[in-house]
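Working notes, beginning with the structure itself.
The complex appears here minus one protein chain, its other protein chains still in place.
Chains: A, B and C, in written order; residue numbering restarts at 1 for each.
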Amino acid sequence: VTVTQKRGGGGTGAGNGLRILKFGTTDPTDVSASARLVANGYNPEDLVAVVGKTEGNGCVNDFSRTLASVAWRDIAPAGTVTIMSGGTEGVLSPHVTLVVRQRDGEERSGLVGGASETADIPKWEIGRRGQVNAVAQAVSIAMRDADLTVAQVHLVLVKCPLLTSEDVAACISQGEQPVVTDTYESMAKSRAASALGVALALGECASNEIDDALIGGAPQWSSVASISSGAELDNCHILVIGADEAGGQLRMAHAVMADALDYAAVRSLLDIVEKDRGEVVQVFAKAEADPTGRVRGYRHTMLTDSDLQSTRHARAAVAGLIAGVVGDPAIYVSGGAENQGPAGGGPIAVVYSVGASSGGSHAAR
Amino acid sequence: VTVTQKRGGGGTGAGNGLRILKFGTTDPTDVSASARLVANGYNPEDLVAVVGKTEGNGCVNDFSRTLASVAWRDIAPAGTVTIMSGGTEGVLSPHVTLVVRQRDGEERSGLVGGASETADIPKWEIGRRGQVNAVAQAVSIAMRDADLTVAQVHLVLVKCPLLTSEDVAACISQGEQPVVTDTYESMAKSRAASALGVALALGECASNEIDDALIGGAPQWSSVASISSGAELDNCHILVIGADEAGGQLRMAHAVMADALDYAAVRSLLDIVEKDRGEVVQVFAKAEADPTGRVRGYRHTMLTDSDLQSTRHARAAVAGLIAGVVGDPAIYVSGGAENQGPAGGGPIAVVYSVGASSGGSHAAR
Amino acid sequence: VTVTQKRGGGGTGAGNGLRILKFGTTDPTDVSASARLVANGYNPEDLVAVVGKTEGNGCVNDFSRTLASVAWRDIAPAGTVTIMSGGTEGVLSPHVTLVVRQRDGEERSGLVGGASETADIPKWEIGRRGQVNAVAQAVSIAMRDADLTVAQVHLVLVKCPLLTSEDVAACISQGEQPVVTDTYESMAKSRAASALGVALALGECASNEIDDALIGGAPQWSSVASISSGAELDNCHILVIGADEAGGQLRMAHAVMADALDYAAVRSLLDIVEKDRGEVVQVFAKAEADPTGRVRGYRHTMLTDSDLQSTRHARAAVAGLIAGVVGDPAIYVSGGAENQGPAGGGPIAVVYSVGASSGGSHAAR
Partner (left out) sequence: VTVTQKRGGGGTGAGNGLRILKFGTTDPTDVSASARLVANGYNPEDLVAVVGKTEGNGCVNDFSRTLASVAWRDIAPAGTVTIMSGGTEGVLSPHVTLVVRQRDGEERSGLVGGASETADIPKWEIGRRGQVNAVAQAVSIAMRDADLTVAQVHLVLVKCPLLTSEDVAACISQGEQPVVTDTYESMAKSRAASALGVALALGECASNEIDDALIGGAPQWSSVASISSGAELDNCHILVIGADEAGGQLRMAHAVMADALDYAAVRSLLDIVEKDRGEVVQVFAKAEADPTGRVRGYRHTMLTDSDLQSTRHARAAVAGLIAGVVGDPAIYVSGGAENQGPAGGGPIAVVYSVGASSGGSHAAR
C-alpha cells in the first residue's frame, strides 16, 4: 500500500526560527489564545502548529480533541498542524501551545522546526508498515524543510488516527483485517507504528527491524518521539522541533525517563535549565503503565483497573511528578508511550528561554 | 447524641515503642505480611494497627478495603486497628504497613503511639458534631495511652464510616436527616468531621469553632490528621504516632503541602532525612482537588470530570510526585483532605530510620 | 433577578404543522441528516429544532453535545432550538431527530408545536426560582406561538445549563452563592428548576408550591417535561409538541413510567399505536435511579457506584427496556428525571404515524 505525502504546513525554512507561546484554555472551544498571539506580535497566519492538552479522557471517545481541532480550523491557516492530546488528569491544566514561524528580519529564536502531514492512512494500514513508512517520510520532509540534522532534533510530535467500531467493520467488509479489533488497543498500535516511523527517519532503528518490532519483537524506540492518537483525523500530523545551530534565546534539552518514577531524568533537565539561568517555557513528556505490571519491582494496578484506562493512570502520575517539580501544571504530558522510550518510560523534552523575558510565552494560567 | 468510647487496641504504653514494617501485597486477601512479621522477630499479637493501601477505587463501592479488613481480622488480635485506604491510582503500589508494639526489653525504637476506636457512630451523626467529639475523645485516649504530648505527635490516622443508600434510607425512615444524601459526598463529610475531631483533640482549633467549620465556614484544619472513610466499618479507628522523647533509630518529620504541586514540602522532609543520613521507611500524605477548580491559578478539571471522582485524580497526581521524588511507590497517599491541611493541600509525614539497617521494614516490593 | 425572554425559533404558527424526521449519526459532527432532510422534501430553513442523542457521558464533561451543537449551528437557521442529550449507554444508538415546520399548503401533519429560548440564566439563578420563571415564560410563549392548549401538549423538551468549576468560582467571586458547588449535582438542580417551570406553565403545580419543591419539599412534577442539562449553552432551549386538533397522519400519546421497571407504561403506549395500526416514529423518555436506593422494594446500586454516575446507569436500563420492546434503539432516552414524573420514574411520549408510509422519517439505521 502506497501512502503518498500530503504537503503540510511547512516549517521555519531557511533563515527563520520558531517561537513557542503557551496559553490556558477555559474549555475545548476556547481560541482566545489567537488574540493573545496578536498581543505578542504574531498573528494566526504565522502558526505552524497548535499543540493542545484538552480535557477529555484521551481515549477513543474523547470528543474534546475534535472540538478543539474544529475550533482552531476556523482560525489557523490551511496546512497548520493540529496536535490535540486528550487527558488532563490530576493537576494537568488544559492549554494550547502555539508554535509560530518567526517573521523575516526577526532575531532568530534559537528553535527551528517543520510541520508536515501524511496522506490519509488506510484503516487497515493503521498500526502496520504503511503507517510507519508514511510517518518516516513526513518526518524527513519536515526536517528537510527546517534544514534540521538528526543531532539537532529534540522532539517529534505526531498525531495519528485510531480505529473506531465503524472502521473495524469497514475493514472487514472490504476484506481487510484490521491490525486489532479492540478500539482502545488500536490507539496503542497506531502510536507504535508512528513512533517506529520517527525512529526510522532519525536512524534510531533500521528498516529491517521494523516488522519484528511491530509484532512485539525486539524493542525499538525513539528517544524524541511523542505520539498521540485520536479519532479527530484520518492522517498523521507531524511537528519536528530542534535547536538552531546559531543559538538564541530559546533552547531545548531532552532526556528519557526510564520509568514513571524517574525523578532523576526530570531533575537532569532542570539542572541544564538552571545552569543556563533559564526559565522553562514548556515540557513535553510521554507516560505509560509499565507493561510488566511492576514499576521498579513494585506491583502497580494500572493494567488491572477495568474502571480506568491505564493511559489515564499514567498521565496523572507522571504529570503529577513533572508538574510538581517544575511548578507548572500546564505542561504537555501524553499517555501511551509504545516505542517512545523504553517500556514503562518515555521521552521528556523541555523548551526554555534564557536572557530577556520570554514575553508572555508561558502565561497559561 | 452520646457516643461512648470503645476500648481500642491500646498503644505502646510506658516504656515501649512502635516499629513500622512495610510489605507489598499481591491482592487484598494477601496476609503473607504476617509471616514476614514473624521473620522480623514479631508476631501478630504484637500488632497495634494494620494500615493498608488496597487497590479499589477508594470510593463508596470499594470492596477491596472490606476484603483486606476481613482477611486481617483472622490474623490480628481483637482490638487491632485496621485502616485500609482504597485507591492505588497511577504508580501507587498496594501494600500494608504493620505497626507493632515493641516487646518489653527491646531497645526503644524512637516512635511511640496509641490506637483506639470509637463506638459505632449513629448514621445521622456522620459528618456532624457527634462524630467530631467521638474522634476527639478517641485521639485523647490514644495519646494518653502512649504518654504523648501534642508537640510529639506527627500523624493521626483515622478510618471512619460513610453513608450508603441503605444508611440514608434508614436515617430517613427513623425520622433523622442524614448530613447529606449523596453517598460519595458522605465520605467527604465523614472525613471532615473526623479531621475536626483530631484538630480539637490537638488544640488546633477551639470547640466553639467546630460547628461553623462543619458547615463550611472559617477553615479549621489539622496539620497531622490523615482521614480515610469507608463502608467497611461503622465506628472510627484511630492511630496516633509520635516521636519518643528518648529518641531512637526511627524518627519522624511532618509538613503541610500547600497544594498538589508542593514539591518544596516533600523536598523539605527529604532534606531532614538526608541531614540525618536516614532512610525513608514510609510516607503518609493526603491529597485533594483544590475546591476552587484551580491550582496555583491554573484551571484543573478534577471537579468537572464526571467519569472519574476527584479523589482518584488527586491521589494519582500527588502520589506520582511523592513516589517519584522519594523513589518508592509503596507509600500511603489517601484522597480527600477536608480539614486536613489547607484547601487543596494536605499533611505529609515521613518515618525514617537512622543508623543500623532498618531490617525488612520497607521491603514492599 | 429578572430573566428576559429571548425570541426563539418560533413554532408552527397558525395553519401549519410539524414533521419529525429521524436519522442515525456516525459521530457528533455528522450533519448528513441535513442532506437527507432535503431528500425528504424539506430544507434546513424549515428546522424548528434539532434534538439529538450524542455519545458522550451525558454528564458535566460531555463534549459530544457541544460538538454536535457547533456542527448544527452552521446548518440550521438562527433561532433553531438545539437539544443535544448526551449518553447512548447500552443499546442506545446516536441519532438526530429533526423537527421541521411544514410549508404553507402542505397537508397538516397532525402535530403542532413551538420552540423558544430564555435569556441567559445568571449562574446563581441556576436551580433557583429565576430559572423556573424563565422556563415557564418560554413554555408559554412556545405554546402561544403554536396555538396549543395544555390538554394538547404531549411533550416539553428543555435543554438547560449547568455549573462548571469556573461558574462556581465566578459566582462566589461575585458574592453570590451557587445553588450547589458540586458540578454533577448542578445538572440535577438545573433539570429540577426547568421541570418545575414546565409544570408551572402547564398548571401542573401552583406558583406558591415552587419554592418548597425546589428545596426538596412536597414533590411536584410534570407528566410531559423532559429536561436535559449541559455545558454547551447558557440559556434554556424549549420545544413544545402537541396534537393538532384537526388530526393527521402523525399522532402522539404519552404516559408516565412509575419506575424504571414500568413495562406496563411502555406497553400501554404501544397498545394505543397498535390499535391505530400505527408505526412508531420516535419515543421520548426520561430515566433516573430511584432516590430511595430501591426499585419496587429491591435494592439497586446506582447511587453507591462511584465509578459510574447514576444517570448513566438509569439511561442504559430504561433504554434497554424501551428499545427492546419497541424494537428500535435510536430513541431519545435521557437521564435525570427530577420533577419529571414521580421519583424513580419519568414521562414517556411516543410519536407515531398512521395510514400512508412515514417516508424516511425513522431511517435512523
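Following the convention adopted for this analysis, a contact is a pair of C-beta atoms (placed from the backbone, for glycine too) under 8 Å apart; a residue touches a chain by one contact, two chains touch by 3 or more.
What you see is a predicted model; the values in this text were computed from it and never measured.
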| request: Could you tell me which shown chains are touched by the chain that is not displayed? | output: A, B, C
| query | In the full complex, which of A:120, A:147 or A:185 touches the chain missing from this view? | reply | A:185
| From C:105, C:175 or C:327, residue that would touch the chain that is not displayed | C:327
| Residue-wise, where is subunit B in contact with the chain that is not depicted? | 26-29, 55-56, 61, 63-64, 66-67, 70-71, 164, 166, 231, 307
| Touching residues (missing chain, whole complex) on subunit A | 57, 59-62, 164-166, 168-169, 181-185, 291-294, 299-301, 303-307, 309
| message | Take the complete complex as the reference. Which residues in subunit C touch the chain that isn't displayed? | response | 24, 26, 55, 57, 88-94, 260-263, 266, 295-302, 304-305, 307-308, 312-314, 316-321, 323-325, 327-330, 364-365
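Please note the rule applied: only the chains that are shown with their structure count from here on.
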| What topology does the chain touch graph have (line, ring, star, complete, other)? | complete
| What angle, rounded to the nearest 5°, describes the rotation that places the Cα atoms of subunit A on subunit B? | 180
| task | Determine the centre-to-centre distance between subunit A and subunit B, using the mean Cα coordinates as centres, and give it in whole Å. | result | 39
| task | Go ahead and note the Å separation of the Cα centroids belonging to subunit B and subunit C. | result | 46
| request: Could you list the positions in subunit A whose residues touch two or more of the other chains? | output: 26, 55, 307
